[in-house]
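A single protein chain has been removed from this complex, and every other one stays in its place.
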Amino acid sequence: MRYSGFKVIKEALTGHRGWTPAWRDPAPQAEYDVIIIGGGGHGLATAYYLAKEFGGTRIAVLEKGWIGGGNVGRNTTIIRSNYLLDGNEPFYEFSLKLWEGLEQDFNYNAMVSQRGILNLIHTDAQRDAFTRRGNGMILNGADAELLSVEQIRKRYPFLNFNDARFPIKGGLAQHRGGTVRHDAVAWGYARGADQRGVDIIQNCEVTGFRIENGVCKGVETSRGFIAAKKVGCAVAGSSGRLMAKAGMRLPIESHVLQAFVSEGLKPVLPGVITFGAGHFYCSQSDKGGLVFGGDIDGYNSYAQRGNLPVVEDVAEGGMALFPGLGRVRLLRMWGGIMDMSMDGSPIIDRTHIEGLYFNGGWCYGGFKATPASGWCFAHLLATDAPHPVATAYRFDRFEKGRMIDEKGMGAQPNLH
Amino acid sequence: MTQSNRLTAGRIDRAQVLNFTFDGKRYQGHGGDTLASALLANGVRLMGRSFKYHRPRGVLSAGSEEPNALVELRGGARQEPNTRATTAELFDGLEAKSQNRWPSLAFDAMAINDRFSAFLTAGFYYKTFMWPAAFWEKLYEPMIRRAAGLGSISFEPDPDCYDKGFLHCDLLVIGAGPAGLSAALTAGRAGARVILADEDFLLGGRLNTETISVGEQSGGDWAGTIVAELAQMPNVRVMMRTTVIGAFDHGIYGAVERVSDHLAVPPEGKPRQILWRITSRRALLCAGAIERPIAFSDNDRPGIMLAGALRAYVNRWAVTPARDVVIFGNNDDAHRSAADLLARGVHVAAVVDIRAQAKPIADYELLAGAQVVGTQGRLGIRGVEVRLASGEIRRINCGALGVSGGWNPNVHLTCHKRGRPEWREDIAAFVPGPDGPAGLSVAGAATGLFSTASALSSGSKAAAAALRDLGIRARALPQPATEDAPVSITPFWHVAEGKGRAWLDQQNDVTVKDVKLAHQENFRSVEHLKRYTTLGMATDQGKTSNLGGLAVMAELTGQTIAKTGTTIFRPPYTPVALGVLAGRSRGKDFRPVRKTPSHKWAQEQGAVFVEVGMWLRAQWFPRPGETHWRESVDREVLATRRSVGICDVTTLGKIDVQGGDAAAFLNRIYANGFAKLAVGKVRYGLMLREDGIAMDDGTAARLAEDHFVVTTTTANAVNVYRHMEFARQCLWPDMDVQLISTTESWAQFSVAGPNSRRLLQKVVDPAFDLSNEAFPFMACGEITVCGGLRARLFRISFSGELAYEIAVPTRYGDAMIRRLMAAGEEFDVVAYGTEALGVMRIEKGHAAGNELNGTTTARNLGMAQMVSKTKDSIGSVLSEREGLSEPDTLTLVGLRPVDATQRVLAGAHLMTKGTVANAANDQGYITSAAYSPNLGHSIGLAFLRNGAARKGEVIEAVSPLTGLNVDVEVVSAHFIDPEGERLRA
Amino acid sequence: MIINHPLLGPRDAQEFTYLGDAALIERPDWQAEDAHRQFYEYLYLRDNPAGEHRELWFHEQGDRSWLVVTRNTLTHEITHVDLARDVARAKGRSK
């Protein structure tokens, strides 16, 4: 079924009887060519592109709960490609380009909204670093603009320009950045993959890998053994737990990142804005809620919830930047598990086990990476070679000293 | 101004007459009213518009679960959108406006959406608005955004202040209804430290809204007696207007106290609200239960409300939304509402009970086995249609309809740590599961014990049990005689029959049909249901609607409600103002300010200050006539290099390292050797992280065999100290070394320039010989100044000039800068700020924060030879990894523009001449740049691929971001005095 | 969170700074044959269990002790707290 305005009108006039399931609920088959573990954004995107772009057939996505229930279902919806390092920027720019055509591509309105992202500058050193970053972005084919205080004041007159502890001195804008309706990304990919024959199997938990002589033959699941020629893992947040079942230790820690939404408000923010002197970033959803977040709690956790100090820290940042937020109410706070890697950058690579592939370590940048991650992982699964924009995302970069450390924090996952 | 719907009695203060406005119209209410009760008293039923279809809506509840009656409270900078009229305490002069409507609440043009509701079903927007692609941001989205949202903000800074605080107790009792009061009294009498918190401004919970008696007293009076006793106990803190918003780890609860929200303006100096972080040894949830509606055709008209809320308005606030009322329910409690209304003189036109065997408990007409299948009335209900047991339809006129689908225990907080509630078939409700937060128990209606007697006894018993865990003996209270009715309910979620839509989530306009559509499209997991239909995502988080929605889904899937499960309950329990979460950390008070010892003096000089981390440092010192910062900075640089300049460098971190193994310890901390540094000498040191990347640089001065003073960069002072403590305690615990951070103890000034020695000689006591022979470059020592003040002197140089750093006890820093400046007058001494400091260090080619950016190695800095291979030091092993030791790696170089009038820009990228400027050809980047007044042109430091071998090459510095491309020549990073003759002079 | 400091009793976790896996105490021998490999594993391949985790916390706003905290990463329950220095010595670290 193809979605369109005409279809909506037609269904409205005929009592909505014609809508069919957005994806099937098939029983698992005994064997697949490729199994993707993880029915989140990355897993579903991988399956979608594998089927659509790489001619894959006999593909299954195994999800232990409901699809889209991981970080694609609980992030702050931002897309951008404003990275500093050459190991990252081409990948995220590829991702942003995919976002730009995504809805037409998978025939689902995920509300990709390129209303821009603005990173504020508060010190001269920050300006130097952002200048380097903005130049790197443009040299990699992305867009960037350095804004003066006056330009920012025009767009955001309500920010604290008067009595700020750390005054705003400028900003780096990426106008093509923005937000996306996060759940719809999972559903759009799921529907697209399903239409191309991918079996999406919910409530199917992988309990182990069948590995014989260093070759992965399939997976043990809560619904029995399923054989596969190739198995790709895309379970960021649970990477450590899953890969341990294959006997692997990862350069990744699991941390909790909290996020927040306010009550619905009439339009407040025209785009995404990031405070540069504290932990606060914010956008506004189409429904009117301010969606905001800050830093991770900072300790290893699988609890999917955090604690008050970080909530307060984020609110402090918010009030420091935008003192008119005082009477806006926080509606809901939640936490997701982040795969915090040792350099803050992801891994898309083969493992030392033949037939077993890994995609993870997305830190808190996984959502914006979803299309490119899916595409590149599909490329790797289909061709056994990394996609040109993801060549740096290797396991061995740590042993070889080729870290991709955007923040320069070293092997300290909670600081990335 | 008549309060036409005000009844007699109630727990309000009729002597207090309060004036207020709603949508500009004046009304009166009484002390003890909420905005909702006061509006109802004045015959106002229409209070809001729904989110999507802009349907007219009235108040549904009498508490914080309210989905409909949301208003913009107050005006000006204090405007508060989405405020529940049901919890807003009335005060004299209160102003409220309806929201999300245009032009008026009664006539809302956006209600046109309702006409097109067939097209606007759940998730319709995912299926359309995709063509043409560019129209989303330009047309569709702005349209949707304007229509969406609820209230609006003022955009002005919040004029009120907020506080935060920390409380500690043995037992935190959450909720002051019958169970909570009984628990607090039990614990209070046992001598435990108790906090009793309740969101209401009148304690007693449902006791205030019922006609039930407790012992000899009315429920409300009994509550008042208990509260009075608790208030007398020094070990009990009673906190009304305080909502416990969340359960966090290890017995910590967040609570928001609304200190001044019931006042027009907070008293001077007092906060509007306080965020309390309560650390409890045990906690007891006595949060009661929330009534749930039944969905039926057109069940959202103003005047249709929860039956228990109707009862609460009548009993507590002495108001009724109308004089003719119908009650519709599936349980015995609905009948209690009818009886109470009758008792207060409200006409109960009928009680419609879906149960064929239901019995009346008072003198009203009971329509047993019947269902409400429709309602009339556009801006307020006028009547209902009832399908009788006989199959006939009967129309009954009424101005209000009370609906009861049963009560949901308020399990919210038990699920904040991801515990799951359990379904209990006998009471048709979810109750707290076994995996709630450690230390939290539950009593009363929150556990599904709905009678007053069971609430009283369970509260007391649970409190005693919790205290027993802590070793505090408590006796359960004697139980007064009171109501103890069993629960009788037949689960019933929605009426199948009906022409109109049956509303589940009234704020987000989710209907039974929407749930059916979600099911049809395979959004069947409760989480998919929620996210696809937006059920339960409104400001009430589905407190009254979630269960109905998932019950409908359970029906459709044929699964039990228990198996269907709930979505996740997340904090906060009710929405919380961001202001209170930030407390006092806003504006200039966002973070503390660190001031240097010369701050006061610098201020007197008119210095321009800059934030450097938490520090405020003088950036430059403008003199009269200087109109541009560069003039001041150039002057400061030139004067320093020509004669002498003084800069406050106190902000650099200082760590006192003492002990028998101090030298051996530093030898491990620094990549270069420190074991053999002589006493009285300073050495530059480079610290690596364990991953081999440069962490920090600075100097270490050896004051004695067993005593060093390490300096760090300003930015890394805290990190380096922590790192050294880690090494000391965790890596080499048996080294005899002690660390103390002494950054603030010493006011330290750099005195730099050819005349620095002569200047210092005027200040340093004559016993100390400052000659080049006695005190050469990199010497250090403890001295006295100005006739005996203890001080430290280091002959180190960041500027590249003959220079010293002199340190005196901080309290004398102010006097010292004045003395130094006076002593320097004859040399035309200048004070210089961080800008001049930066210019001079770039001229000298010293790396600083811009170069030590966390990705640079010693090799990048041109210091590879400093990393000793003959000793163990942190980072040395991993610094040799192949990716970090490539010969053509980025190396620190100097750059100067080929055309001296052009500017070198930090952040520009470097391209080999003749290549296309793109990422593939990228040769490096400029880290720091400045105008050198000594050289008369701009200069820069850069990391350039294979830089060491490219001296003399002209390359291109490109900055597409700023549109500035400049040809630059690669030169030595040491622009000034490359041989270091000046600093050794 | 509350960390029960072995010397000071229960303290607000906000006073502490987190580092991670307590195995960071066990720094390899720089002169080992495979020092390069050992340091790589020491620094980059840390324990990350969903369950009991031994981890380092620094009492930055307190007594400046490094602590080894045993905490469950699923529930955040803390079952044991030691001074890291004692743990280090017990593991044979000296000088």
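Think of it as A, B and C in the order they're written, each chain with its own count starting at 1.
Here, a residue touches a chain if its C-beta (ideal position, glycine included) is under 8 Å from a C-beta of that chain, and two chains touch if they have at least 3 such contacts.
Here, contacts and distances are computed from a predicted model.
The subunit not displayed here is recorded in UniProt as "Sarcosine oxidase subunit gamma", chosen from "4Fe-4S dicluster domain-containing protein", "GntR family transcriptional regulator", "Sarcosine oxidase subunit gamma" or "Peptide/nickel transport system permease protein".
The chain not shown here makes contact, within the complete complex, with B, C.
From the options B:6, B:164, B:702 or B:859, the residue with contact to the chain not on display is B:164.
Residue B:736 is the one among B:13, B:736 or B:888 that touches the chain not shown.
For the options B:336, B:599 or B:950, the residue in contact with the chain missing from this view is B:599. Of the residues in chain B, those that touch the hidden partner chain are 161, 163-168, 193, 269-271, 274, 277, 279, 584-585, 589, 591-596, 599-600, 614-615, 650, 656, 658-661, 706-707, 734-738, 740-747, 784-790, 808-812, 814-816, 819. Interface residues of chain C with the unshown chain, by the touch rule above, are 7-9, 11-12, 14-15, 60-65, 83, 85.
Here is the rule we go by: only the chains that are shown with their structure count from here on.
Between chain A and chain B, the centres computed from C-alpha atoms are 22 Å apart.
Centroids built from CA atoms put chain C at 28 Å from chain B. Centroid to centroid, with C-alpha atoms defining each point, chain A and chain C lie 30 Å apart.
Residue positions 1, 19, 40, 43, 75-76 of chain C each touch two or more of the other chains.
In chain B, 248-249, 252, 417, 690-691, 878, 881 are the positions where the chain touches two or more neighbouring chains simultaneously.
Those residues of chain B that touch chain C in the shared complex are 166, 248-252, 279, 417, 438, 661, 664, 690-691, 718, 722, 725-726, 729-735, 872, 876-878, 880-881.
Within the complex formed with chain C, the chain A residues making contact are 238, 240-241, 249-254, 298-303, 307, 309, 342, 398-399, 411-414.
Those residues of chain A that touch chain B in the complex are listed here as 3-5, 7-9, 12-13, 16, 19-25, 65-66, 68-69, 73, 86, 89-90, 100-101, 103-104, 107-115, 122-125, 127-136, 138-141, 144-146, 157-158, 160, 163-167, 178, 181, 183-184, 187-188, 202, 262-268, 277-278, 284, 286-288, 303-305, 307-308, 311-312, 314-316, 318-320, 323-334, 397, 399-403, 405, 407-411.
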